[in-house]
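To start, I am sharing the structure in question, which I have written as structure tokens.
Here the complex is missing a single protein chain, while all its other protein chains stay put.
Going in written order, the chains are labelled A, B and C, and every chain counts its residues from 1.
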Amino acid sequence: MTKYSMAVDLDRCQGCRACMTACTIENNTVQSNHWMYVFRFEEGTFPETEMSFLPRPCQHCDNAPCVKVCPVGSRFKREDGLVLTDADRCIGCRYCELACPYGVNYFNWQKPEKGQYDVVDWKDDDLEAVTGGLIPPYRNPDLDELYGEEQRHTAGGGHAKGVIEKCTFCVHRVEKGLEPACADTCPTNALVFGDIDDPESPISAYLKDRSPWQLLDEAGTKPNVYYIGGKPPNKELKEIERPKATV
Amino acid sequence: MLKVNRRKFVRGSTTVAGSAIVADKFLFGSFSGVTAAQGPEVAGPVEDFVATTCWIGKQDCGMIARRIDGRVVKFEGNPTNPRNVGTLCPKGQAQIQAVYDPNRVKWPLVRTNEKGVTGEWRRASWDEALDMVADTVSEVRERDPKKVLWQKGRSKAKDFYDDAFVKSTGASKLGHGAFCSDAGYRALEYTLGTHAVLHPDFRYCNYMLSWGWNITNAGGNKFCWLTWPRHMVEARDRGMKITHLDPRLRSAGPFADTWLPIRPASDLAMALALCHELIALDYLDRPYLSTYTNAPFLVKPDGMVAKVTIGEGEEAEEVGLVWDEEAGEAVPFGETDNPALEGEFELDGEMVKPGFQVFKEHVEENTPEWAAELTGLSAAEISKVAREFGENAQIGSTIVVDGVEVPYRPVGIMAYHMAQQEMGFQTARAMTMVPMLVGAVGAAGGQLSDFTWKIHKNYAKFEKFTVNDPPYDFVLNGSKYFPINTGFPGMVAKVMLDPERYGVEELPEVAILHMVNPLNSFPSQKEYLDSYGKFKFVAVISPWLSETADYFADVVLPAATIEKYEGPISATDQYVDAVTLRIPPMEPLFESRGEIDIYMDLCERLGVLFGDDGYLSVVNKELKLVDTEFALPLDQMPEVRDIFDRWSKSQGIEEGIAFFEDPDNGTFVKGPVSPTKMYGYVAETPFGGALHRLYGDSLLDAQNQMKEKGAEEIYWQDYTALPTWRSPTMDSSPSEYEFYLISYHQIEHKQSRTSFVPMLAELAPGSYLDMNPESAKRLGIDDGDEITVESQNAITGETRSLVTKAVYCEAIRPDTVAMPHHFGMWTHPQNKGQGASANEIYFTGEGYMTNTADQSFHVKVKVTKGSEA
Amino acid sequence: MRRTITIGLVSSGLALMVIGFLTAAPWGTDSVDNSNPVITGAPMLFILGIISVIAAAVLYEVLPDRHR
Partner (left out) sequence: MAVETRPDVGLPQGVGRLTIRWKAFLLVALAVLGFGLFAYGYEQANGMSVTSLRSTGTMGGATWGLYIVMVEYFIGVSLAGVAIAAVSRVFRIIELRPIARIAELLTVASLMVGLIAVIIDLGQPIRGIKNMLLYARPQSAFFGTFTLVAGGVFLTALAYLFLGGRRDAAKLAEIPSRLQWFHRLWASGYTDSAEERDRHRRVMFWLSVGIVPLIVIALSTEGLVFGVQVGRPGWFGSLQGPDFLVLAAASGLANLLILSAIIRRALGDWNRIDAEVFKWLGRFLLVAASAALYFMIVELFTLLYATPSNERLLADALLKGTYAWIFWLSIGLMTLGLALLISQAAASKWRIGTLVVASVAISTAAVAERYLTVIPSQTHANLLPYEPGSYFPNWVEFSVVAGLFAFGALLIGLFMKAFPIIPMTDALILQDDGVEATNA
């Protein structure tokens, strides 16, 4: 069996958020929909201050609460571990968003082209001459394809107003044999991706001599994201440098 | 073209993807890639890849552009590039939004309204715009080419811009170094001879002083960002410990094993105290000090080194005298293996001491207790750093690296913009002395600076300064003000506003601004607002309408961003040597053009493109094509691609430029850097032949000359043979200006050229002031409150203020406030509401610059709630 | 007749509900199969079942007496 998982090495993470931008570009997600999110935390009082970072992709849980609550089977778990959303099936009830303890689900609050960083006019005539009017101009055609044995519309985001979307572990890349965009770009290789059931895979090798922990273990979600180093987040942490949310 | 196997695989599968159209079915039997499951007769979009290099940052990481039907859809790191090994930072990823930004300057613009206010423009043809520039420049050049000022913020093909254009036109040149780490560069050029500042040998280092290094947000010595953090995390995996000296912890994030929140501008005191402790604890590498530094040179009571001339005629050279204890006499340096480092001796009726003895006495009073007061740290903490540094240095040990035995001193400092303070030059010198004392300079695991031990020409120049009488040129070269002179746009602005004050007669008349935005990116905005209007003509070459262009440009020439050929670009990560080029992944957007094209056209119009000493001739020289079969003909305008094709072939790459365009290559990897290149001790000529200047008698000599020429104390006070502590000028601001204002770099941004990139502006949206909650609460300021920050110039009494919002931050000293420096722009719609830049309230000039004409980024401020003030 | 129709509707309603339930998406969350009903439209059967049970009650009362 194949089971795609990700390791996040907090001893290496610089909190730079390159993964977030790579994800946005690869998946054409709209502004403020951070499929990958990197927390930056401050803790304690001066001078006993500590800082930490925490990347938060979808955990692709084995016991995924979002899958359980989805009323129409738009959210589903594949045999290879990926938890995906069928953009054509979703009815936009946002139940998954509330069921998820990690906050990884994002809704398309408006027409996707409006949310594509529209402070810039992508419909500019001179630009259209180059891009053919595509919004965003870096639109990735892979995202229109159907994936997996199930042949469902699961890759990428920003497909339609009123549907939910979340991290897919870049299903369209994984099926090509590529890493997810976040892991691919990570400047310090703090994100390691692979098939955890394959002892030869990069992730298995990486986790072998390390002692990983999982996010919100107590929630019983059985995540497929493993954290190394750092420590589980607590409520004493103060989030800093939160991105601006614009819908 | 597509080679999936060049990317990192998720699993061991191999896939056949030889064609541009991919329909592989290997995992789930599904169609993936870019072809829709449509009939075979309908051609799907065509996918291909082009290798190129990042444009948005400083270190030009290798990238591969993924294209669909020729449209770039993503940039990814190029795995063959040692510098970034297939990765990219947030800016590298997000720049695709910048490339497609319709707010770029689309075509040449000519101003239609007066200057000094927001510009109104008409569209012009390239011919018209270039003619306008050429006509004005020609007229001025005929009178005096030096009156043409070429100013850059960053140049990404030095050979073509800084060298070929500037040399062939004879223009004056100003860079951005004075706002960067140039005071540090000058200090290292002076002290070690290398053109660099400080970084440790991460491959072996066990204990690093991260001194003001913005690890998680900004570059270190030589690199933009990404490469150093890669090395750092690997060193930490090995067990390297980091002691972080910075008023803010945010810079190191979780990577500081120890955080010492040092008071701004007190680094010199800290460095001197470390030297004091290392000497007191006898962590000294005496062989290094006696052999490779001028520490044994005998210093006379007047502070000058006792020298003799050896050799005759052309061969004659001055050599410092050292004390041969066995012989009991002074001998020229090099004639004894064991010169005295300490003691006092009589020479020609005068009492002389070795430089080291002078240094030892100099730092005698710089105890940890003394420094504790100044740095805001405890004496115990300071002492502990010195002890750890000394212990970890393992003085006397060696290690074998690639078969070469190298002294092993696994301790070092990473410091980059530390020099951006009033005493930046001497601070950087004192900081360099810390690893010098333990012999870590150029040792394995120890203190490195440049990637090789190539000695910069300034090393020899600084042996003897010549201070002239006025008149001076407008950069004040050779003046009594700055015997060491970085070329400081802030000072030039001040000179332009009052030339007589500085004994200057001739001012520049025309400015060509290359990727530079002084109005926004340089501190002390006011000086630039006041002075740039004095140019008769300003031409701006830039992809975006900079704020400076908005107010002062007569003509704006739209440069391409990444869509152009540029280079050659070093791709080394310091351990592997490599070189690459920028390849246009698509045609320049709109009517923009690559700068090399622009300069060649301009030079042709100026009549300096062809012939000897013309632009092409300089290019040949800089690219080392002279007298090779690849040299450019000097009588015809080449295609830019052809220039790089010739250069590629001259490098022994048979395919020429196609090699760099190939997504499977893109980087010409020359191989690992040999230990004999990297480590000064084992270099062919150890340390490149430069004797390290612990004692700087030529600085003292410069001081004496400056005094003689009547320079005021503020200019000469830091020209001392040894780094000497004094209170920074800003400390004499009235006590109500209770905070030190510092500004910093955020990882999402690069200077002032990214804050309008929507994806980056989303992550780091705007200006704010970090305040320790303790201080903020005392002033009745809540988290998120609107506040006024007012700075005061301790010399002129001038005050400046800005409005921003307070952000509570437990990771900053209570006496320090800090702002990110990327905002305060107004020409792009995304800039709306981003808030002010600290640059608006910094000062430049006397008291707020170094003795080497470099900007200080420090000022005392007061903070009040609200925006009434 | 009334009785037959009622019992028929109630039992077929219950049967439809059971069938609808059984042919809806299988329990479990570990497979793509769990996200699709065994028979597309199974929930409709379930609803029809409910309608039919309630309709039984209504019809039971509303059906005219034969002798009239």
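Throughout what follows, a residue touches a chain if its C-beta (ideal position, glycine included) is under 8 Å from a C-beta of that chain, and two chains touch if they have at least 3 such contacts.
Remember, predicted model here, so these are calculated numbers, not experimental data.
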item	value
Shown chains touched by the chain that is not drawn here	A, C
Among A:T2, A:N108 or A:S201, residue touching the chain not depicted	A:N108
Interface with the undisplayed chain - residues on chain C	21, 24-25, 27, 29, 35-37, 40-41, 43-44, 46-47, 50-51, 54, 57-58, 60-62, 64-65, 68
Interface residues of chain A (partner: the chain not displayed)	32-34, 37, 39, 41, 56, 65, 68-74, 89-95, 97-111, 114-115, 160-164, 215-216, 219-221, 233-235, 237-239, 242-243, 245, 247
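Everything below uses one rule, namely that only the chains that are shown with their structure count from here on.
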item	value
Distance from the mean Cα position of chain B to that of chain A, given in whole angstrom	35
Multi-chain contact sites of chain A, meaning residues that touch two or more partners	148-149
Of all residues in chain C, the ones touching two or more other chains	none
Complex contacts: residues of chain B adjacent to chain A	4, 7-13, 15, 17, 22, 24, 26-34, 36-37, 45, 68, 71-74, 76-77, 84, 86-90, 92-94, 96-97, 100-103, 106, 215-217, 225-226, 229-230, 233, 236-237, 249-250, 252-254, 259, 261, 586, 589-590, 747-748, 758-766, 772-774, 807, 809-814, 829-830
Chain C partner contacts - residues on chain A that touch it in the complex	62-64, 67-68, 70, 73-79, 86, 148-150
Touch list for chain C against partner chain A, complex	25, 29-32, 34-37
